[in-house]
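In this view, the complex is presented without one of its protein chains, the others remaining in place.
After this line comes chain A, so read on.
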Amino acid sequence: MTGEAVPERVGRKPALMAAILGAVLVGQFFHTVVDRNRWPFCSNNMFNRTLPRRFPQLRIRLRDGDEWTGLRQVYGLMPLEFFRVVDIFAVILLENQDEELKDRFCRTILRRLNTRPWAAFDEVGRSERPTHPRGFTGLEVLMVTVDVADYRMADDGPLYDHQVLYRCEAD
């Protein structure tokens, strides 16, 4: 920067590029206002809704060989960021009405868990690992309600209003 000196004139190409930068920034804020993401434009709307004190959450149970596990988070079922996993499960099991697709989805999830586990990274959860030689043979997805007034992270409870959304058994 040149202080009090008269600055050099801005060239045509830099001026054009600056206009493009301005347009991109306007595009970004437009997507914030309409609350929509359209890659590569991002609304950056993380955590922008006001949560009530009680809100629904997904939980799963896996059948490890012949035994069903306790309730677990859904995060370790896909090698994606935890919030994407939750939303994908909501779309497939709540919004989609195609039962055959739901079944195919759950079987695909189980197959990868049993054959190609993955490590945790950043917001991606570590894959659920079976302990039985036959691997995971079933998946149950539930909707539960969390009340932040009494929720304990240590034992993931209490959870209210259990509702089974889908149950798939691979054998």
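Here, contacts are C-beta pairs under 8 Å (C-beta built on N, C-alpha and C of every residue); 3 or more make two chains touch, one makes a residue touch a chain; residues count from 1.
Quick note on the criterion: contacts and distances are computed from a predicted model.
The complex appears with one chain absent; UniProt names that chain "HTTM domain-containing protein" among the candidates "ScyD/ScyE family protein", "HTTM domain-containing protein", "Pitrilysin family protein" or "ABC transporter ATP-binding protein". When you scan A:Leu62, A:Val124 or A:Cys168 for touch with the missing chain, the hit is A:Val124. The chain not shown here touches chain A at positions 1-3, 7-8, 10-11, 13-14, 17-18, 21, 24-25, 28-29, 32-33, 35, 37-53, 55, 57, 78-84, 87-88, 91-92, 95-96, 98, 101, 104-105, 108, 111-112, 116, 118, 121-124, 146, 148, 151, 153.
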